[in-house]
Every structure is written in C-alpha cells, then in structure tokens.
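One protein chain omitted, others in place.
Our next item is chain A:
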Amino acid sequence: MSVIRPMQATDMLKFNNINLDIWTETFRINFYLAYLSRWPDLCCIQESSATAEGLSTEWHGHITALSVAPEYCRMGLSRALVLHLEYVSDEMYKGFFVDLYVRCTNSAIKMYEGFGYSVYRRVRKYYGTLGTDKGGRDEEDAFDMRKPLSRDPMRRSVRLNGRDVLVSAQEVS
C-alpha cells in the first residue's frame, strides 16, 4: 500500500530508511525547511503504514531529491511521485520543463529515460565522491536530465546530443 501525502518538517525524524541509502544525501535541516517554507505543495512523501517509501522535493520544475526505500523499488513509486510533481509544475507553476540531476553511474538514469527524461548536459564534478574508488569521473559527474511540459510542445527544452555537452559545476550553480 502506498500513500502519497504532503511532506512535513517532522518527517525528517522518520526518513532514515530512505536516507541511509548511499545515493541519497541527508541535507542540513535548513535545506528541507527552505523548500517547505517556499513550495510546500511540491514536497511529498509516499509511505506504507510504518515506513517512508519515497520522498521528493522539487525546486520550481526541478526534482531535487527523490529516493525510494530498497523494499519498494521497481514498483512505480518514483513514477507516481514524479508524475505528481510534473502535474503540479504544469498546472500550478506553468513551467516549461522539469529537470533533475543524477550521478552518471546511477542506475536510475534508465528509469528517468523511461519517464520521458533525456540528458541535456553533463555537469563535471557536481557530486562528492562515494568513496568506492571505482567509477572515477562517472561517479562525480552529473547528468542534467529534462522533460518538456505541455507549454513546450516543440520540445525546445531538450536536445539529442546532451551526453556530449560538458559544463563545469560552477556554470550551473
């Protein structure tokens, strides 16, 4: 059973089962509070009776953090969360596209492609190391992936050769 509900500040006390995963960064308290105090309607959580299954927050058409507990992988949870955020971005905020960052080694890239996202550019050294000594550049670089919304029917916000477009982390933040 998966319940989608708004995220609250006190959920920070309960999100360990998704945040101990190495792909998910646990941010400072003020990171979450900053999102909640600006776009509460874009922060949501999906849970079963006792445990958080997934969490996502979006920054104006940007998926900032999306993580799903291991037991709940491969079940369309991410799709539900992403769809909800796309819906709100489209309806409420009238955005042109939604984007997200992901480590080049993250196996979630395929999933995002399945949702209609494509690589727009590659951002050098966007992430810190995972400390596994493997993966090298792919581990620290991020793909900036985008999906056009209904206000961009000509798909101007995406391109085909995104994987070859390199930018440094300084240029994007």
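In this section, a contact is a pair of C-beta atoms (placed from the backbone, for glycine too) under 8 Å apart; a residue touches a chain by one contact, two chains touch by 3 or more; residues count from 1.
Going forward, contacts and distances are computed from a predicted model.
Enquirer: Looking at UniProt, which of "Actin cytoskeleton organization protein", "Cell cycle checkpoint protein RAD1", "TATA box-binding protein-like 1" or "Trafficking protein particle complex subunit" names the chain that isn't shown?
Expert: Hidden chain identified via UniProt as "Actin cytoskeleton organization protein".
Enquirer: Among A:Ser37, A:Ser150 or A:Ser168, which one is in touch with the chain left out?
Expert: Candidates A:Ser37, A:Ser150 or A:Ser168; residue touching the omitted chain: A:Ser37.
Enquirer: I need the residue numbers on chain A that touch the omitted chain, in ascending order.
Expert: Touching the chain left out of view, chain A contributes residues 1-6, 8-10, 12-14, 16-17, 19-23, 26-30, 33-34, 36-38, 40-41, 44, 48-51, 70-76, 80, 87-88, 91-92, 105, 107, 130, 132, 134-135.
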